[in-house]
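In this view, the complex is presented without one of its protein chains, the others remaining in place.
Letters A, B and C mark the chains in the order given here, with residues in each chain numbered from 1 onward.
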């Protein structure tokens, strides 16, 4: 490619920063991009490991302070991979400085922060500056194909949305504490971490908004041992470590009403023993249905009421076929894609949106997810009473 | 068998009466029973077809009036397969007359009726007369095996119950009207018809009771064409027929709190296109999990946290192995059982309970299900507010 | 039914006799039959248990000698459920006596016997006497539906047949000896017991004949402990019992050429640990494919190349839908059928064939299976050389 480079700074040094680093490196190798990404700066507060991570993940340089990066003229994109409580500050400053922003979900822990970010993104849009939120599951080919099916009317009128996001890495009561269990940093627990994905996916797939919810939250394990060192998700903490309080939910369940009349049932948990990353959604319309489970991420189940009486059934579609979104850039049919491919696709869509198209999901879309999360918490605090999303 | 015969009357002429007839005929051929059932009388209000059905299904005689049957000295068992609004009258009369009673679920449409039935069953029990309610799914070998696993502690403390009962025979808006869509006869819609099974199964498997619920009901299709004739479930009605109102729910969703602290999520619908009879339940404890789907009724999924790190996963157990309840009476392992086998097992357990054991589920157990159903309806009418089961 | 009774004698007292007994009793309850079966006589060489089995399984009387039964004027049907070495004698005598014959598979252990049986059946046919062989899997709704699909051209030209019949009840080297491991009684091992089903199913589904085979047989466990008593398939023998020789195959594999050009790959084994009764077949044509596994006997997988590019995939069809053969006689869609239903359907088809139609599979069809079995054994003895079916 002989394109104008797109100079990127990533903020963060955790699991998500690594996934984004890989995606920035990989996207131009498999897709035609209007601009060539350049991995300019990695920002990590932990100076001792910043240089190492930058080298390991392929960044040209590193910095200990995100503020200095935003002010540099030679940075085009700020990619925010830090915990949710820091998003607003960084994103607003970056947008005001004219940087395109890709921000991990959840958009913000605090509703006021989220609203401020939306305002900043709208102002930026008028100056041609792009803001996108990282609901990466939208870029899984099977789900992107499901959305196309639904948009084409293959399901008819939607009646049911059934979404579960089941993990089990907190099932062990001695799994160590992490910032994801700290309300101040994470906003909420399973609800905001993984339930947010279900909400975004459900609204995006159906093209309908959640209007109200009736909810219940549960925390099964209220203290956990301090983690001795950064050892990834899961694992077993040292039982002799001091125990820290857990002030977020382990599990969230809610019933939702959709703008088009569909009935939604949602569950998010990190205690469903045996389910590693079962991000599942099923949608039933009056003409067809789709079902998806991220543990079999290359498959989409699709049922059509138009099939003949003796040959009706859920089809197991391999979303690696070239007819599916993103798939033809990769390998022949049946050669599966993995988790990180959705991040690569996200970079592709983000870079293209800089040149030509509105980013999706924009901050307003992500704000809508936050509003649903807020309604869930409000309903749960009000004995489950049906609470309007505002 | 050279046993004292057990003379049975079945009340009803529909789908359930047929399933029970087959079960009464089949049970003694595959199981040792303490008494030999004799299919004495079939009762059908429709006199024109009573004789025919009795002959087709193997009953010695027929009657048009259940009252006359109950008073006969030569009847030992009254097996009630009529719609829910008639259960109380028949069951109470039969118990008072000293007949053992097997009553289809739901126990009764009306809470007062149900309470009366419980009282009658308790009084009867003191006279050695047995009353059982027909929650037949308990007799599916895979579920009976799951219960044994849980009772043995294989799942540890239960955290999650996830139950869905998904059907689609009402998905077509022109599927004909039936008594199951008439509140007066059926009590409720998907909730009482199939959701009741999920409630019973969940409480029975976990050994915990549902203490409160937060619920929402939906009716998607509010009128349906009159059925021209008895043509079974489903099918398409004549669009030119007059349309009758549907005054029950098409779908029910509720979140439940269990007595042991588990979080339950329930959904019952007859509009989940592509799901014919997906009676599903998954239970996650802190040591293991089980999952079941009636569409694969001979399989039980089981996950054990005790398995080695590199060999953990849900096992697909074939419940046809002789180690599973009921299974060794039938065929070699891997030779599947069907829907009606649960009814046969129900007869086996019922007959044995007459001789020796308390019937399970008794009317009090079934009443508890009714109380949950009532709390669901109450919560749904109160904007989903968490409602105690009383 | 007010029909002329059809008086039946069953010969045998094992697993198959029991399955047939149940089927004879059940068929008229769920299907309209032109004649009403009457369970007249059970024949068991073991006089001590004949009376008991007759009573348990619902037969009016019993006899210790099949010859006396065949000569009785009041017997219309002889149903042969004995080991293969006895089939020819009984079947030929019964046909000559004018009895309709249903004979379990394999037709005969010896080719000359089989030829004689075919001749007897042809002679009988001219006198209106029916002979059918018990390849019961043809009556599984999912397979019967697959046959209809193929006959309708939904698969186009057949290229591949892939059939496996996998069991594991002999995996334990101390599983006890049985007549099925004795060449004189059983003819062969896995090959004739279960491989024969695969051969029949493959030829029947495709409408093509196997023309030649290249084969290999294996016996992994060459002696087994004597069984102390009749305890069903499987189980563990007493290690202290004397060990008897196994002179049949534990496993058979062969490659087949079909008359229409398809390439077949077959495997039959009773040593595939973990596979209880995986009777599997997949057929690929140039327009579509079907796949079936008896362990999920209510499901048929079907792939159509006519489906749109982004919605192609194997459909999991629930063969309990009323559009599938036999299914509408039973329960609503999604309420699974079991192993014995195929036997019930076999009786239905057999009784109907007595009144109106040629029996299928007739003895000539079953003889063709025997000829394939013989070619397999011949090829295996000749270093796997491709051997024509003669």
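As a convention for this text, a residue touches a chain if its C-beta (ideal position, glycine included) is under 8 Å from a C-beta of that chain, and two chains touch if they have at least 3 such contacts.
Since the structure is predicted, the reported quantities are computational estimates derived from the model, not experimental observations.
Which of C:271, C:319, C:359 or C:389 touches the hidden chain is settled by the complete complex: it is C:271. Screening A:128, A:242 or A:334 against the full complex identifies A:334 as the residue touching the chain left out. Hidden from this view is one chain, which touches chain A at 1, 15, 19, 21-22, 25-26, 28-30, 55-58, 167, 169, 232-234, 275-278, 294-298, 318, 320-322, 330-341. Although one chain is not shown, part of chain B still touches it, namely residues 145, 148-149, 154, 299-300, 302, 304, 307-318, 321, 323-324.
Even with one chain removed from view, chain C keeps its contact list with that chain: residues 159-160, 162, 164, 168, 171-173, 214-216, 218, 220, 251, 253-255, 257, 261, 263, 265, 267, 269, 271-275, 282, 284-289, 303, 305, 312-314, 379, 382-386.
Just so we're on the same page, only the chains that are shown with their structure count from here on.
Spacing of chain A relative to chain C, judged by their CA centroids, is 54 angstrom. Rounded to a whole number, the gap between the C-alpha centres of chain B and chain C is 35 angstrom. Averaged C-alpha coordinates give centres for chain A and chain B that are 41 Å from one another. Contacts with at least two other chains are made by residues 275 of chain B.
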